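Only one structure is covered here, and it is reproduced in the block below.
Omission of a single protein chain aside, the complex is shown with its protein chains in their original locations.
Entry: chain A
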Amino acid sequence: MKNYKNKKSIVKRLAYAGLFVAISATVLQGCANLDPDPVEFNLPPESFASLTDFDKGITGIYSTLLSAAQWTTFYAASWAGDDITTHFASNKADFRQFDQRVVQSTNGRLLNNWNAIYNIVNTANSLLERSQGMENLDVDQDRLNILIGEVYFLRGMALFHATRVHGKIPIPLTAIPDPNIGLSEQVDVYLQIESDFMEAEMRLPDVYPGQEAGAPRPNKGSAKSLLARLYLDWAGFPVKDVSKYTSAATKAKEVIDNAALYQFELSANLEDLWKVANRFNNESVFTISYCGSCGFNTANLKDGILGLPSDFGGWQETFAEIRYFEDFPEGARKEATYRTDLDYTTFSDQKSPIFKKIAGPVDDLPAAAFITDRNDFYMRYAEVLLIYAEASGRSGASSADAWEALNMIRRRAEGLPYASADSSIDVTSGDLAELAFSERKWEFAGEYLRWFDLVRMEKVEEALIARDSPGAIQEHNEIQGSLGTSNYFSPVPQAIIDLNPNLGN
């Protein structure tokens, strides 16, 4: 009996002990911690504390540029040009709308591109805000200056890309934009882009230290080159401020005169330029870099298989137009531009020529490559030369240097050394501007630039009406919309207007 009682009291004691432990544990767990450490899981401060943080933010804005540019969506508006077309069916309706000049405000590519571009702009604005006051910190001020210049460059570039597609666009300059922001007048858009590029021009170094060739991080020359491109547009449709031809020529000349300083030069062999091995080269004045082998998210997804017909397992997104191909002057440049080894008239599905610039030189890309390492040459030094030639011509200042700039391109197109004068190729008289303009047609075929040339010179109708080929095979996607200037620019996407009616077309 006593034993039993003992047992019971042991149980009782154990239970009390257990209870004590439970309650102590409870108390010692320490009630509610209502203020967790906000940086334990990498939450950011509202402003940068170091250049390392800022640099990380700059890399972040490049990543938004990469996401915007890795798909053909970034250049979809360029399917309107007479150089590029797409498949007549399949899932290419969004591209066909551009190609056939019936761009709907509901076009999916238009919306995705709008969002991607403004993502760059907003990220740039947030960086500028978060870097405010850093000049008072004990940091390397030269480096700080360069980083700020880089942000301006990228913002200017994004706005420029958007206005070339849409014309009038909103210009948000704060990290959190005015929700009721409206469209800015075209001149104001150009002024803002000019101001951004000039900030960049002032702050960026002659050569960005520690980078590959082709300015994957922009230098002073990159900013000047894009300014030249901007002025050329500014002088044409729709603003037509012809005084800007002089500015374009001046800016281009500054780049040409300092090409060695900025490490820009023409590539000797045009064909080599589109080889993966040459994805970093001195001809590019600003390069968007990709790394396909690092994964899908950082890959270039515009080339290879997208430019091939189904006969070669291609996805048939980017084709060349027939008339343009047939008219293209024979020679080294045509060979570098098109896959002439493939006879498009024998393709079983869509019979359209193939861009070598897209599908890649023979055996350069792996078969059926969708994810590639190829870079975008956002602007080539060749364009700087041709801007100088054309703008000089249009501003009535056709100098010997301007003719030489044109002739360098002409010589290389024939497969000749571009620096050696060749009287059989060179031109020194005639309408320099028009010669340079048509040189651009061939030089930049398939590089998503032709459409914007047609727009600024109001040559859309002239070019597109003559699209049909004299041969047996007709162009696949017939023009359905207006070729007049009122149909030059793409509408603001409907989903954007739904959010902010002030952006209504």
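Some observations on this one:
To be clear about the criterion, contacts are C-beta pairs under 8 Å (C-beta built on N, C-alpha and C of every residue); 3 or more make two chains touch, one makes a residue touch a chain; residues count from 1.
By our rule, contacts and distances are computed from a predicted model.
According to UniProt, the chain absent from the figure is "TonB-linked SusC/RagA family outer membrane protein", selected among "TonB-linked SusC/RagA family outer membrane protein", "Molybdopterin converting factor, small subunit", "acetolactate synthase" or "ABC transporter permease". The omitted chain makes contact with just one of the residues A:N33, A:N136 or A:S423: A:N33. For the chain left out of this panel, the touching residue among A:I61, A:L266 or A:A320 is A:I61.
Considering A:S50, A:T106 or A:S195, the position touching the chain not shown turns out to be A:T106 (whole complex). Interface note: of A:R143, A:K275, A:K334 or A:K351, the residue touching the hidden chain in the full complex is A:K351. Contact with the chain that does not appear here is found for just one residue of A:Y262, A:Y338 or A:F370, A:F370. For the options A:S131, A:T163 or A:S289, the residue in contact with the chain missing from this view is A:S289.
By the touch definition given at the top, chain A reaches the unshown chain through residues 11-12, 15-16, 18-19, 22-23, 25-27, 29-36, 38, 40-44, 46, 56-64, 66-67, 88-91, 93-94, 97, 100-102, 104-106, 108-109, 111-112, 115, 118-119, 122-123, 126, 130, 170, 172, 175-177, 179, 181, 211-212, 216-217, 279-280, 289-298, 310, 313, 315, 347-351, 366-371, 373, 375, 473-474, 476, 480-482, 491, 494-496, 498-500.
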